[in-house]
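Shown here: the complex without one of its protein chains, the others still in place.
Coming up: subunit A.
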Amino acid sequence: MSTNIQERKIIIEIKDLKKSYGDNHVLNGFNMTLHEGENLVIMGKSGSGKSVMIKCLIGLETADSGSIMVMGEQIGELSRTTLDEIRTEIGFLFQGSALYDSMTVRENLEFPLRRHTKKFGVLKDTTPLVMQALENVGLAHAVNLMPAELSGGMKRRIALARTLILQPKIILYDEPTTGLDPITAKEILILMKSIQEKYNTSSIIITHDVDCARVISNRMILLVEGINYAEGTFDELSTSTDPKVQAFFK
């Protein structure tokens, strides 16, 4: 399976990405490719720049240098409209779910639908799409609740539904299981897998959870000191003799 994924089309390619905040050199020449239908796991210590990298990828942060190609377009050179169009094809699951506190679950899901009008046009009735997205994550009954009334696991599911509602081709997960108990984390993982199979999406999963990486990855990259320190399948990396690599699997 993994060999033939490597032969598929490349949809994201990052070359020599650098980003600093003052004297804090977070990324020092990071390289990465994502193939169609692939689940790429990126592991790194807390504060190693995983979130910064993924935010550069979607244009929330601007890179200092390097190139980021997403579906043939160079992020960073795009007009706002083109960037918005690309963003409809990329779902982003934020680290802390990032649900809008002041809106109900339904309004949370409608927000991207009503604003990214290019994909589905201007919708009169968003109910079918909202309900479908909620059913995908098994929370159709929560449609009228406020985020404050949801548990951590439910919030993560709703956030997932919100990223899925535009039916993106690529999904970026920023620590999807962090802060959840092991059982809920497992449920989220199963959900991620089923979504992957149902919609045939490609994903980048940022995590420091070894179980998560084992279950979901086709390929892994270890981010150490701002570069892609090691790369390979879970089995290859977990049996590596390099102490820096081994530190991740203890």
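FYI, contacts are C-beta pairs under 8 Å (C-beta built on N, C-alpha and C of every residue); 3 or more make two chains touch, one makes a residue touch a chain; residues count from 1.
The rule we apply is simple: contacts and distances are computed from a predicted model.
I want to check something: the complex is missing a chain, and I'd like its UniProt protein name from "Formate dehydrogenase beta subunit", "NADH-quinone oxidoreductase subunit G", "Spermidine/putrescine ABC transporter ATPase" or "Phospholipid/cholesterol/gamma-HCH transport system permease protein".
"Phospholipid/cholesterol/gamma-HCH transport system permease protein"
Out of A:Arg87, A:Arg156 or A:Arg219, which touches the unshown chain?
In the full complex, the listed residue that touches the missing chain is A:Arg87.
Can you tell me which of A:Pro112, A:Gly179 or A:Gly232 touches the chain that was removed from the display?
A:Pro112
Identify the residue among A:Ile42, A:Ile58 or A:Val105 that touches the chain left out of the display.
The one listed residue touching the chain not shown is A:Ile58.
Of A:Glu7, A:Asp23 or A:Asp101, which sits in contact with the chain we cannot see?
A:Asp101
Which positions on subunit A touch the chain that was left off?
Within subunit A, the residues touching the omitted chain are 55, 58, 60, 84, 87-88, 90, 92, 94-102, 111-112, 115-116.
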